[in-house]
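Omission of a single protein chain aside, the complex is shown with its protein chains in their original locations.
Let's look at subunit A:
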Amino acid sequence: MSLRARMLSACGLFLRISAIERHFEALAQFCAPLAIDFYALGMIFSALA
């Protein structure tokens, strides 16, 4: 399985993005006036063999 450890930092809360990604845009808009950086974190998981 690919690594989907994308974390979200918003208003001091850390939530797994898979749980809230449906509301992502709404949360972003809500936090924008508060000047809080609101990003989905994308990470590459790679391997060699």
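Side notes on the structure shown:
Keep this in mind: a contact is a pair of C-beta atoms (placed from the backbone, for glycine too) under 8 Å apart; a residue touches a chain by one contact, two chains touch by 3 or more; residues count from 1.
To be clear about the criterion, contacts and distances are computed from a predicted model.
The UniProt record for the undisplayed chain lists the protein name "Cysteine-rich secretory protein family protein", from the options "Cysteine-rich secretory protein family protein", "Sarcosine oxidase subunit alpha family protein", "Erythritol-binding protein" or "histidine kinase". Although one chain is not displayed, its contacts with subunit A can still be listed: residues 1-2, 24, 28, 38-49.
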